[in-house]
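Structure first, then comments.
Of the protein chains in this complex, one is absent; all others appear in place.
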Amino acid sequence: MSISTENTTPGQASLPIEPLPGTRRLNTAKAIQEAIGSAMVQDDSVFVMGEDVGSYGGIFSSTTGLLDTFGPDRIIDTPISESAFIGLGIGAAVEGMRPIVELMFVDFFGVCMDQIYNHMAKIHYESGGNVRVPMVLMTAVGGGYSDGAQHSQALWGTFAHLPGMKVVVPSNPYDAKGLMTAAIRSDDPVVYMFHKGVMGLAWMAKNKRSIGAVPEEDYEVPLGRAKVVREGTDVSIVTLSLSVHHSLDVAKQLASEGIGVEVLDLRSLVPLDREAIIATAAKTGRVVVVDEDYQSFGLSGEIAATISEHDPQLLKHFSRVCMPDTPIPYAQELEYAVLPTAARIEAAIRKAVAE
Amino acid sequence: MSISTENTTPGQASLPIEPLPGTRRLNTAKAIQEAIGSAMVQDDSVFVMGEDVGSYGGIFSSTTGLLDTFGPDRIIDTPISESAFIGLGIGAAVEGMRPIVELMFVDFFGVCMDQIYNHMAKIHYESGGNVRVPMVLMTAVGGGYSDGAQHSQALWGTFAHLPGMKVVVPSNPYDAKGLMTAAIRSDDPVVYMFHKGVMGLAWMAKNKRSIGAVPEEDYEVPLGRAKVVREGTDVSIVTLSLSVHHSLDVAKQLASEGIGVEVLDLRSLVPLDREAIIATAAKTGRVVVVDEDYQSFGLSGEIAATISEHDPQLLKHFSRVCMPDTPIPYAQELEYAVLPTAARIEAAIRKAVAE
Amino acid sequence: MTTEITEATTALSTEQRRDLLRQMILIRTFEEAILREYHADKGPGFDIGKGLIPGEMHLAAGQEPVAAGLCAHLETGDGLTATHRPHHLAIAKGMKLRSLAGEIFGRESGLGRGRGGHMHLFDPVTHFSCSGIIAEGFPPALGQAFAFRRAGNNNIAVAVAGEGAANAGAFHESLNLAALWKLPVIFIIEDNDWGISVARSASTSVASNADRAAAYGIPGVRIENNDVEAVHAAVGQAVARARAGDGPSLIEVHTLRLWGHFEGDAQGYRLNLDTVSEGDPIPAYRGKLLDAGVVTAADIAAMEAEASTQVEDAIEHAKNSPTPNPAEALKYVFVEGV
Partner (left out) sequence: MTTEITEATTALSTEQRRDLLRQMILIRTFEEAILREYHADKGPGFDIGKGLIPGEMHLAAGQEPVAAGLCAHLETGDGLTATHRPHHLAIAKGMKLRSLAGEIFGRESGLGRGRGGHMHLFDPVTHFSCSGIIAEGFPPALGQAFAFRRAGNNNIAVAVAGEGAANAGAFHESLNLAALWKLPVIFIIEDNDWGISVARSASTSVASNADRAAAYGIPGVRIENNDVEAVHAAVGQAVARARAGDGPSLIEVHTLRLWGHFEGDAQGYRLNLDTVSEGDPIPAYRGKLLDAGVVTAADIAAMEAEASTQVEDAIEHAKNSPTPNPAEALKYVFVEGV
């Protein structure tokens, strides 16, 4: 079995080169703030709206400091009226602005989903291409800190299933900035989902990669390009968001045993980088999907279908380490039994290579 | 290649025996009405609530005649306040009633999804099993009559992805009655999705199987059991709802060419009858999923994952005939280009057996 | 609060009154033509998916006073969001009849190239849009108003919906937010007594939605009589208020759904079906203007002829336009390809 080092090789040759070690390091929250701030300086039509995005700076620090720089006309606190203010964003986008609207937790989508999927996502198509909705809907996802069934969900599969919106999910500061810049500049509606656990918040357990090198200048990470964040030849983990880090931890650990684990960070669900998925599947022949979203009828299935459509005989192993189909429990013992933890990932990989 | 006749062999031995030909025939709408009416006679705690379920009888005739029998205290028209009246159903169910609440079109879920997936579906779990929500949420799905992007969706993948609710999708009158009876009697919340095109409505193109034999007495079709509605050994179609009929039509036609098509009607998404899926996949080695819901991140992927997990080498062919990831177009020429029509199914099968 | 907007105070000019009538006649002519075309090929029996115009069809006959009285105050740059029943408002706002008819017929020449259909009209020229989801056209109107104010132009946005929509959550959220931020927006409720088969009294806890304005500290007024001049007067005050930066207003018009909820609706739930047409606002206004000597019978005949010419041209144009290419069904999902 071959072993590779934790690397930064882009999945696609055309990806921007990451900064060299030694450059400035930011946490993911700051990287997002920086992308938004820079876009706002360059483009008057960009504004931010949502609950507690102003003086509070965003419950998960996505907008910290922006109020001071841009004032309350452009960094706007809202009432708890998600349908109204997300719809307001849509109308403003239709009239040429570039709103960034925060839905505080993705778990709240049920009170405003109509604006999102029947309007934000469909107007461009229904208008026969005549009307654009260049809007970013930014939202926090994920669990692991006992926030219970209504505040811990990933739900990216739900958004990705409904057509007309792009869906991006950064796992680290570099991608977070580049994807946000690309999202703001995109003429399509983009749902930007950041995991609380990758933000590098002072008040939440941090993984070591929630702080990383981030160039000061603007750059885009293109929407729809996955990235091989670690190469390996024995088994592929296809994953995204916080789970990338658990996967890398496991990969590193198993390397010492001679198990070569390739880790693909999807970064976008829509567009989905199917070529990158097929490439890693073809390379290792064994795929483990690690997904904090609910297991059934979601991302993990789409990975299987993508590979099966391409070549139903390609794989020797396919398995999933996902949130099982259960409301997310509160008690830590229970929540960590259902989260895609390093332990579950490791067990799956051992099984994959044993088969 | 072996050919079989269009049959009624149950997928599972324990399924109720279907009535013999010659017995009473109803359309699907009447079968649903009958199941509801019978439950209401037997159980005082059952009531129906929704927009236009009273004197109008349900926009798609799911409740025709019930107002006359049960009066306005039990067949209740509501304002256009889906969050309020679905939530009302939840509260009533928590207090021991058995509400049947109609969401007129599934496409409207975005205005009330929070009640559905954060409350109806989660209360039992969050309560540690102490509180039950025995409620049926009944809703119309599907397109094919130029109702545009906001009134033509299937969306069962969206509901099935979110844990805590059962999701059933009948394709014919017999199943419609039996599944409704089982849904009403279930102590779990059940989302009951009927395709407008299988109701047998006077004002909409009918497929010939929208009228069929239905026993007068009560019976249950168990939630979570798929059914082989046609046997074949060359290729399996895994499908549900209206697409079952297009699939059967194609299967019948191709039989004359010696192509044996097995058709599996899933009937439930949650629980999903994974054994039946694996059984048909193992039998033919070729699977075509036909799904009117959006292709990506939905049912078709879950079928692939189910098979791949079981045995990644089982299949020689896997493909999908789904609604592509687009808002559903209005113009008939466009809508029929994206619907899973018989022509698309046929082409997929020919390709499957050619490989 | 609810009396702050008072009924017609300023007299309308002869030309304005003739314009109101002309607008109403044009709308009715269009709706009648669509009615004719829609039913022309639905048989035998009635199959909703059949014919040159398949799908649901919600026509606004009887509600012309709202559209005409409202849009007389609007500029091309003003925004307007409507509902599943949008034609009267689209026409009064100035949408090209050919674009509208083309979309209804699902043609490539349609406003949305046949992708949208009659409930999903998005016109960047007239800043018109609509939604088939009840009350969900309200929030985007706030966004238009927000963008207009930010741009520093004097435009306003108007959101129109039926009385059924006034019980939906988005109504409440939108009115609060608009009032809070003093957005230049006007909310108009078309009370036609019915939400499909559900009577107003079975859906709404108060007799007048204008009373709901108090919940947001904004002016509210109800026009009881489906009279275009009363609508014109009330909207005039609300428009002035909005353009002056004084914030939103709520106006309810008690109007009339002359036909079924959608075509094919037998209206079994409607008791006084035989006498509905007695309330038709067009003969009433025509008579009023005739009596007042504002128009002659010949003027009216000319208006009708002109309307007919325009409408039939649009319908002909639509019918002669190419249907969309099925191979392009996935075009326009995204601006940037996936």
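The letters A, B and C name the chains in turn, as written, and every chain counts its residues from 1.
Just so we're on the same page, contacts are C-beta pairs under 8 Å (C-beta built on N, C-alpha and C of every residue); 3 or more make two chains touch, one makes a residue touch a chain.
What you see is a predicted model; the values in this text were computed from it and never measured.
Asks: Taking the complete complex into account, which shown chains does the hidden chain touch?
Replies: The chain that is not shown touches these displayed chains: A, B, C.
Asks: Which candidate, C:56, C:103, C:173 or C:190, sits in contact with the chain we can't see?
Replies: If we include the chain that is not displayed, C:173 is the one touching it.
Asks: Looking at B:164, B:215, B:285 or B:298, which residue reaches the missing chain?
Replies: B:164
Asks: Specify the residue from the set A:108, A:125 or A:318 that touches the hidden chain.
Replies: Once the missing chain is taken into account, the touching residue is A:108.
Asks: Would you write out the residues of subunit B that touch the absent chain, in ascending order?
Replies: Looking at subunit B, the ones touching the missing chain are residues 78-79, 81-97, 99, 111, 114-115, 118-119, 122-132, 163-164, 166, 186-188, 224, 270-271.
Asks: Extract the touching residues of subunit A with respect to the undisplayed chain.
Replies: Subunit A touches the chain not shown through residues 51-52, 54-56, 59, 77-83, 107-108, 110-111, 144-151, 202-205, 324-327, 329-334, 336-338.
Asks: Where does subunit C touch the missing chain, residue by residue?
Replies: 167-173, 175-177, 179-180, 202-206, 211-212, 214-218
As a working rule, only the chains that are shown with their structure count from here on.
Asks: Which chain has its C-alpha centroid farthest away from the centroid of subunit B?
Replies: Farthest by centroid: C.
Asks: Which chain, with its centre taken as the mean C-alpha position, is closest to the global C-alpha centre?
Replies: So the chain nearest the centre of the shown protein is B.
Asks: Taking the mean of the C-alpha atoms as each chain's centre, how many Å separate subunit B from subunit C?
Replies: Centre separation, subunit B to subunit C: 36 Å.
Asks: Per the centroid of Cα atoms for each chain, what is the distance between subunit A and subunit B, given in Å?
Replies: 32
Asks: Taking each chain's centre as the mean position of its Cα atoms, how many Å separate subunit A from subunit C?
Replies: Each chain's C-alpha centroid was found; their separation is 41 Å.
Asks: Can you pull out the residues of subunit B that are in contact with at least two other chains?
Replies: 83, 107-108, 110-111, 148-150, 324-327, 329-330
Asks: Counting only residues that touch at least two other chains, what does the list for subunit C look like?
Replies: In subunit C, the residues touching two or more other chains are 112, 114-117, 120, 131, 133, 136, 169-170, 333, 338.
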